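Input: one structure, supplied below.
Of the protein chains in this complex, all but one are displayed in their positions.
Each chain carries a letter (A, B and C) given by its place in the written order, and its residues are counted from 1.
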Amino acid sequence: MAGIKLYIGIWLGLVIATVMEVVVRSLPGGASLIVLVIGLIAGAKAIVISLYYQHLRYEGIRLAALPLAAVIGVVFLGVSAAFTLAMGM
Amino acid sequence: MSQALPPSAVDWNNLFNLAAFIAVTATAIVVGAMIFFAIKYREKKGQPKFIPEIGLSKSRAREAVIFATLSIIILTSLTIASYRLTPNERFPPPVSQSLVINVTAHQWYFNFTYPNGVYYVGTCYVPADKSIIFNVTSDDVMHDFGLMDFRVKIDAIPGRYNVIGVTTPPLDGNSQLNYTIRCYEMCGAGHTFMNAPLIVLDPTAFNQWLINQIAVNSTSSAGG
Amino acid sequence: MKNEESRSEENKSSFMPLIIAGGVALFLLGLVIYIPLLVAGLIIVSVALLKVYKDGTEEKFAQTKEAEEEKFPLESVSKEKLGLWVFLASEILIFGSLIIAYIYVRVNSISWPIATQTHDVLLGMTNTIILLTSSLTMILALYSIRAGNVKGLKICLGSTVALGVAFLSIKLGIEWPALIRNGFTINSGLPASSYYVLTGLHAMHVAVGLVAIGYLMIRTFNGGFTSTKHVAVENIGLYWHFVDIVWMFLFPLFYLI
Partner (left out) sequence: MYHGYSLKEWLTTTNHKRIGILYIITAVFFLIIAGTLGMLMRVQLAAPDQTFLDPFQYDQVVTLHGLLMILWVLTPLGAGLANYVVPLQIGAKDLAFPRLNATSYWTYLFSGVLLVGTVFLPNGGPNTGWTLYAPLNTIQFSPQPGATLAILALGLLAVSITMASINFLTTIVKNRAKGMTWTRLPIFSWSILMTMALALFAFPPLAAGLALLTSDRVLGTVFFSSTQGGSILWDELFWFFGHPEVYIVVFPALGIIAEVFMTFAKRPLFQRKIFIIEFAAVTFLSMGVWMHHMFTTGVNYDVLQAFSVTTLAISVPFEGLVLGLVLTLYKGRIRLTAPMLFCIAAIFTVTLGGVTGVLQAFPTLDYAFRGTYWVVGHFHYVMAGTTLFGLIAGLYYWWPKITNRKYNETFAKITFAISFIGFNILYFPYFFLLDMPRRISTYSVLSGWASLNFDATVGAFVFGPAVILTILNLIISYRKNVPCESNPWEAKEMEWTGDYSGSLSTSQIPTTPNSPESSKLQEDDVK
């Protein structure tokens, strides 16, 4: 099990990432690039929380496969929905 | 007076007959084998005590693989055959050579608008031997614009234009051809009665009708 | 045979499943036809849950130890934890579908207001950090009880509840009234609809989490947890972190992008 310092360090990292998201928003740059960066930061935060706070890192891949499968299901639904948006005949 | 099947319906029928033949054959083989086994191997009185055979030979596994391969081949070839057919419906000829009709579905009728602004409720008149593009949308709930005589169908969805193309057959001596457009999606209490005749006219007669309609529309809108 | 079975069952049998299900049904019926029925259903469910809680603390439903079992592939995971993870998987799919629905309607819309003009980014960020901190205190609660530190557990759970309440008060007490004053009401179009439904459902999850942590606190003060016996702390913690993770996506989706 991880130590108290690690938990606090992770928390600090997450807070910094949150502030970074807000900063990135106001930076000049392409809208899609900003969306991509913010999306990546959000995803990274979610992964860190699930790995350390939900201690999936210590539970092993067999248990982690379950939420992972759910996420893959969601992504699949999202990707298919995105493609159907393309109106082209 | 016999009506000729539209060309797309003939193609569809051929593909369907082929696929249905394969399907029925497959069913017959599977069900036939099952019934044959059930009768041949049924328990008879006075047989010695039966010990189930546990191990299975490898050759049986091979059979399963052969069946799977066979069905993949059949399905792939049918897919290719169906793709060959698809463009007729999904990718109609260019707009310039076709008559484009905007179809708006309502609860519970169809409204047809022609390129020159003429609109007509409840009946669709089209010229013979011509490619027609229907630009289908809905004003309220989801409907379905179904032309079963041409074996095509497209949903009428609010906020969305769906395109379906058909080619009307030549008249071949008939004065007109009659088909039916039906709604094939549950759209409320009037769903049952939501249909519209599709009347194929001789091109000159169609043009005459169109000109008459301009007059009718202008008087009705002036009166309204 | 029957006697043996029923004797072992007498401990487990309960009217509560029937009453909870009935209460929920009454709640839904009330929502549609007659609001007092809704209140009645809510009361029935709450009372039944209290009863379940009481039974639970009396260890009435304690699982009898099973005989030896096959363990592959999840040797080290307890039944409760696996059940919770399966539940979380379904929650991931619910929120995932909702987020996809949100993205779908947003991309499909002709126009969409700029996030920073409707929402207060600073408040959103504060809320995000509050929720992150509550996650930290929740994991520290587990850390404390693993070390046998009951006092630390009390402090950590207490601060988690405080932070959760702070999150809800900022959201429901400051943000929503301000938005509604600006005409951003639930039926004023898709942007508002999706905002209220998604964050509202999330807030509901936070509230459920708070109730669960409140339950943990009561058990803690009754001396219910020791360094070896703290399954509930861990499992409710997993749920709480999940709620946190959902917010990690909702925050950028509504406040930043």
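Basically, a residue touches a chain if its C-beta (ideal position, glycine included) is under 8 Å from a C-beta of that chain, and two chains touch if they have at least 3 such contacts.
As the structure is a computational prediction, the values presented were derived from the model and not from experiment.
K.L.:
Using the whole complex, pick out the displayed chains that touch the missing one.
P.N.:
The omitted chain makes contact with A, B, C across the full complex.
K.L.:
Out of B:Val152, B:Leu171 or B:Leu201, point to the residue that touches the absent chain in the complete complex.
P.N.:
Residue touching the chain left out of view: B:Val152.
K.L.:
Which of C:Asn108, C:Ser169, C:Asn182 or C:Thr226 sits in contact with the chain that's absent?
P.N.:
If we include the chain that is not displayed, C:Asn108 is the one touching it.
K.L.:
Residue-wise, where is chain B in contact with the chain that is not depicted?
P.N.:
Touch with the absent chain occurs at residues 12, 15-16, 19-20, 23-24, 26-27, 30-31, 33-35, 37-38, 41-43, 47, 50, 52-56, 60-61, 63-64, 67-68, 71-72, 75, 78-79, 82-83, 85-86, 89-90, 107, 136, 140-142, 144, 146, 148, 151-155, 157-160, 162-163, 182-192.
K.L.:
In terms of residues, what is the contact footprint of the unshown chain on chain C?
P.N.:
1-2, 4-6, 9, 12-18, 20-22, 24-25, 28-29, 31-33, 61, 64, 66-74, 77, 79, 82-83, 86-87, 89-95, 97-98, 101, 104-105, 108-110, 186-187, 189-190, 193-194, 196-197, 201
K.L.:
Contact with the hidden chain only, please: which chain A residues?
P.N.:
Against the missing chain, chain A presents residues 69-70, 73, 76-77, 80-81, 83-89.
The definition used in the following text is that only the chains that are shown with their structure count from here on.
K.L.:
Go ahead and note the Å separation of the Cα centroids belonging to chain B and chain C.
P.N.:
Each chain's C-alpha centroid was found; their separation is 48 Å.
K.L.:
Just how far, in Å, is the C-alpha centre of chain C from the one of chain A?
P.N.:
It comes to 20 Å between the two C-alpha centres.
K.L.:
How many angstrom lie between the centres of chain A and chain B, each centre taken as the mean Cα position?
P.N.:
The computed centroid separation for chain A versus chain B comes out at 44 Å.
K.L.:
Residues of chain B that contact two or more other chains, please.
P.N.:
Counting only residues that touch two or more other chains, chain B contributes none.
K.L.:
Hey, what residues on chain C touch two or more of the other chains?
P.N.:
Not one residue in chain C touches at least two other chains.
K.L.:
Going by the contact rule at the top, pick out the chain C residues touching chain A in the complex.
P.N.:
73-74, 76-77, 82, 85-86, 88-90, 92-93, 96-97, 99-100, 103-104, 107-108, 116, 121, 125, 128-129, 132-133, 135-136, 138-140, 143, 146, 237-238, 241-242, 244-245, 248-249, 251-252, 256-257
K.L.:
So in the complex, the part of chain A that touches chain C is made up of which residues?
P.N.:
These residues of chain A touch chain C: 1, 4, 7-8, 10-11, 14-15, 18-19, 21-22, 25, 34-35, 38-39, 41-42, 45-46, 49-50, 52-54, 59-60, 62-63, 66-67, 69-71, 73-75, 77-78, 81-82, 85.
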